[in-house]
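Notes for the one structure printed next.
Removed from the display is one protein chain of the complex; every other protein chain stays in position.
Letters A and B name the chains as they come in the text, with residue numbers starting at 1 for each one.
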Amino acid sequence: MSGRRLTHDLFFYLGMLLIFLPFMGGKVAYLPVVFAAVWGLGRFVRFAGENRGIVRFREGVVTAVAERQRLAIALILAVAVGLPFVSSNYLIEVLTSALLYAILASALNITVGLTGVLVLGFIGFYAVGAYTTGILTAKFALCNFWVALPLSGLAAMLCGILLGIPALRLKGDYLAVVTLGFGEIVRIFLTNLDRLTGGPNGILGIKRPSLGPFTIDQPREFYWFALAVLALVVLAVARLVNSRYGRAWIAIRENEMAAAALGIDVFRKHLLSFSLSAFFAGIAGSLFAVKQGFISPDSFTFYESVLVLCMVVLGGIGNVTGAVTGAFLLIVLPEFLREFAMYRMLVFGAVMVAFMVFRPHGLLGSRLIAREAVDREDAGAA
Amino acid sequence: MSDILTTDNISVAFGGVSALSGVSVEVREGEILSIIGPNGAGKTTFFNAVTGTFPPSAGRVFLEGKEITGKKPHEVARLGLARSFQNLKPFAEMTLLENVLIGRESHAVTGMLATLLRTRAFAADEERQQQKARELLAFVGLERRQESLARNLTYGERKMLEIARALALEPRVLLLDEPVAGMNPTETGFVMELVRKIRTQGITVVMIEHDMRMVMGISDRIYVLDHGELIASGLPHEVRANHRVIEAYLGGGKHAPTH
Partner (left out) sequence: MFLQHLLNGITIGGSYALIALGYTLVYGVLKLINFAHGEIYMIGAYLGFILVSLLPALPPFFQGHLLFFLLIVFLVAAGLCALYGFYLEKVCYRPLRQAPKLTPLISALGASIFFQNFVMLTMGAKDRIFPQTVGMTTYTVAGVTGTPLQLAIILSSVFLMALLWWFINRTRLGVAIKATSTDPLMASLLGINVDTVISVTFMAGSFLAACAGVMIGLYYGTINFTLGYLGGIKAFTAAVLGGIGNVPGAMVGGFLLGIIEALGAGYFSAEYKDVYAFFILIAVLVLRPAGLLGKGVHERA
């Protein structure tokens, strides 16, 4: 490193320290620690992305899973079904909430990951689903959960269509901002339409579902129920991805103009992915309502939207299993870091930046990795 | 021979600058027609106007006698007018087979429910489309790479992929924007052969091309554009001898039609 470069770097980092200084007050001593942590994290992410051994290991895992897909799925399902037998009730609650987020992330993955449409107010659809169930089963007690569940999905889907028709004509950042506005509008209405939504206090006393003599009441039972719903959603998304629908979505993401030139109705395909996403989010919201037993606008903030988005990005954009992995990482990991709870979000923000800068394809990457390996073998054989 | 694609006085203006003014062409069914002209003459603009990518500001476009002016690109494509792009636009993160399957989208019949339930009809339709896509990849000589990602192709291979993809629409008319630009003579020869074969399948070909060996070698007729206006048209030898064409090229520089 040349002297000039060194001075430049010195000034750069000193300047960075300087701007954080006024906030540190008496805690100035922590500053280098925070910086070292952030810097180290960045280095680690870069290392994990570039180190040959790690890359090969990751490719190996992805390829192996791709080759023995059925076995892998069976194993994961077996572990997932068995987990409640060895977990405390508390851990089961955490895992259940991870399952709900996994449904959300899989749903958001359809628009963000496959179609390439950034949605920032996604939690709005979740809220619509949750409140539909809350209003129908508890507030006015009009029907039972099994009727409310599909209605919640449909209500969210309707919102998706009503928002999508005008908004999907916009591109990129603009669309993202409109969806963000939608999420906020939903929340503000929930807070203020007292008679329908209970206002800031929300809706209480939402009962867990029952089917004939069985009640899905115990944490363990509800966990299995949520797992089954997640499995169905993932199956549906996977089947759509491996069909003309998924291909058309990815083509639009890759190149809208070329897709249109090949006869793809970009607007309709966008709307389809958007409303499907909303539908699954509504379903997840309905589950959330019965899991919690009460709902209030506080559960549906912009932060939740960002969290779900991060799950999709962290797992690898457009990757079906990645979204689920991302959800579990972001919900379960922080539970192990409870002592650092205060710094959790700080680190979280920094990790997001580091990821984008050093590893924009996410942890698992898209399915590219496996394909790349195939191509390399081809090239080697030729 | 009847006209399959005609334009009636189409004009395109970008913010007051005229890129195409009053261009009328008639493309006859089953011919290979070339559009040539110096860089910036408005050739790609013409393609964009015809296919609805950037609709014309004036004038009308007809495909098989039906007006298609102002229709959306995907509607135009479904009506039988396919195109390739000059600056390549493959779906980089999809395999070759998937790339071609996108072109089959308008011929696929299975609905959402059948897709979710993986019905027998779904499997049959999927197999039919894949079969067709594989045939097309074989047609352009890429069958051995069908599982590769499009972004790992060479430049020439990508151009082939674009042609296969456009053919997947089963178009009546195929618009090719500089199909051999940047190719070596062997590859160019292959594409020439390919274009002839496409024509024998009953597909009319309209191409923009700078490579005069290709243009003079396979075109039935040629239109010449300069500064957004049609300055000449006719058989290859007529166009070559046209003094306005020579002037345009000599004035415009590098691609004189001398071969």
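In this section, contacts are C-beta pairs under 8 Å (C-beta built on N, C-alpha and C of every residue); 3 or more make two chains touch, one makes a residue touch a chain.
Just so it is clear, the model here is predicted, and its values are computed rather than measured.
*Asks:* List the neighbours, among the chains on screen, of the chain that has been left out.
*Replies:* Checking the complete complex, the chain left out touches A.
*Asks:* In the whole complex, not just what's shown, which of A:62, A:100, A:118 or A:159 touches the removed chain?
*Replies:* A:118
*Asks:* For the chain that's not shown, point to the residue among A:57, A:90 or A:343 touching it.
*Replies:* Residue touching the absent chain, from the options given: A:343.
*Asks:* Which subunit A residues would touch the chain omitted from the figure, given the whole complex?
*Replies:* Residues 12, 15-16, 18-20, 22-25, 27, 112, 116, 118, 166-167, 169-174, 176-178, 180-182, 184-185, 188-189, 191-192, 302, 306, 309-310, 313, 317, 342-343, 345-346, 348-357, 360 of subunit A touch the chain that is not shown.
Note that only the chains that are shown with their structure count from here on.
*Asks:* Rounded to the nearest whole Å, what is the centre-to-centre distance of subunit A and subunit B, using the mean of the C-alpha atoms as each centre?
*Replies:* Here the centre of subunit B sits 41 Å away from the centre of subunit A.
*Asks:* Provide the residue numbers of subunit B that touch subunit A in the complex, in ascending order.
*Replies:* 51, 53, 72-74, 77-78, 82-83, 85, 89-95, 98, 101-106, 108, 110, 112, 115-116, 118, 122, 126, 129, 145, 147-149, 152, 165-166, 168-169
*Asks:* Taking the touch rule as given, give the residues of subunit A at its contact with subunit B in the complex, in rising order.
*Replies:* Result: residues 236, 239-240, 243-245, 247-248, 250-251, 254-255, 257-266, 366, 368, 371-372, 374-375, 378 of subunit A touch subunit B.
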